[in-house]
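What follows is part of the complex, with its chains left where they were.
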């Protein structure tokens, strides 16, 4: 009763290990809990609280115990991980923002006025697009516009 | 003949000032040079070299001199501007990457194997999507997958 | 026509100088443009675009030229100023967040669920409260709750 | 006798785990020890020394041992946790300070003269305000003004 709740990073490591050993894809898991793909991966890595029923299904599928369920359900603190930002696969997104971020800001203000794209009322889509010159990664950020409103 | 080339940040400030004073939108400029919208804004802000013919059109439209053309044409050094990353409109993109970046990495590897989404063979699209709950900003990153290949 | 727009930091310095020399308070300026007090100060310091009619009134009152109006109207980039965060008057707010921020996060989640207090649909109020033990500064942050919504 | 005192971060993790497992809210705990809500959460997270009687009640309610009581009672070192400042729920407060901090400084000096709002003789209030456009988080900082006095 007095043990602390398992850290979400530990739960994520257990989920990853079980997922690989059982040959399940992230898509398999997303389907099993009937949730969007990017949301599912992000939540199981610890970035979103997972509803109890979905957490239970995930742990049943992967053969993980109640401690993992309890960890998944807990409200996360979403700390930015500066170290992993240097991973080349993730870094390219940051580089794209360095190059195109100010342009996106100009266009948001031109189209919508003073405000932001919400990162909370927000979803991300991931897709593969076939291309004869080499297939492409297509990521869509879709967030509600919020105007500065006093 | 011995003056240095105008810095791209100075050229951008002149373009912004002339654009606002003449009531031209970024879309107007993009149409005039027949170029994609996000590319146009990014290039005029200094992140891409601008072909001489397009640079000439922009400066004619805005009434700017040859020094601006010369600056636009020059190959840029694309330095990341850490200060502007704290602007709330730009920050939300970085926050979204902090939350979803590791998930996108997992999905890229699951779908494509070991590699990255190129930020060079790459395009960005900006759109407004009407929504009864409040219109939405939709940003699409579209980059060629590059596999680690020795 | 080809001069850049005056930086907002320069406009702010001119407004401050004229305000002091004419013996006007920030409250006087806020009343003249019929705007909330904290919003007015923040906007004139460069953190919000100022509607053209209000910018015109401010510059008439303070005897400032059209260049200042043009600067005030422009969409700002809201860069965090890390240096001024060490000013003792401002630092105390950061210290309070260091001490109470995690507690506020717990309470937001307990009361509202997973999400944030918006800093965009948001207002700040400043007041003085008399107290026999020494008058008090009372700052109220009032922001719309936004729940994480996919 | 020679074991070190349990770190406050460990005590906080045990309190959080027990609180969640027993279905108690922070408000429940605050009521049981008859203390202000924000103070209670902050103190149990380790930011304030807890009086022995209150610490004893908390640990009885939650079924925690004497080691937790001893930890709660100890004088804390209040180290700023830069990592958690990137959590979106906490970050919004920092962003608000970046935007409005200099304005608040101007208004404190206009109203009170040279000095600061104390972060020691200080309290914070948390409230929910119903709003047809979406309920709002209302945070009030209330600190004694201290003038620079030699």
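Labels A, B, C and D are assigned to the chains in the order they are written; within every chain, residues are numbered from 1.
Operating definition for what follows: contacts are C-beta pairs under 8 Å (C-beta built on N, C-alpha and C of every residue); 3 or more make two chains touch, one makes a residue touch a chain.
In this text the structure is predicted, and so the values were computed from the model without any measurement.
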Of how many identical copies is the complete assembly built, when 4 are given in place?
-> 10
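As a convention for this text, only the chains that are shown with their structure count from here on.
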Whole-Å distance, chain C centre to chain D centre, using C-alpha means?
-> 25
Taking each chain's centre as its mean C-alpha position, how far apart are chain A and chain C in Å?
-> 33
So which bits of chain C are touching at least two other chains?
-> 77-78, 80, 105, 109, 115-116, 118-122, 146
What residues of chain D sit close enough to touch chain C in their complex?
-> 25-27, 37-38, 41-42, 45, 47, 78, 80-81, 84-85, 87-90, 92-112, 115-119, 121-122, 124, 126, 128-129, 131, 133-146
Would you tell me which residues of chain C are touching chain A in their complex?
-> 36, 39, 48-49, 75, 77, 105, 109, 114-116, 118, 120-123, 146-150
Sort out for me which residues of chain B touch chain C in the complex.
-> 10, 13-14, 16-18, 20-21, 63-65, 83-84, 86-88
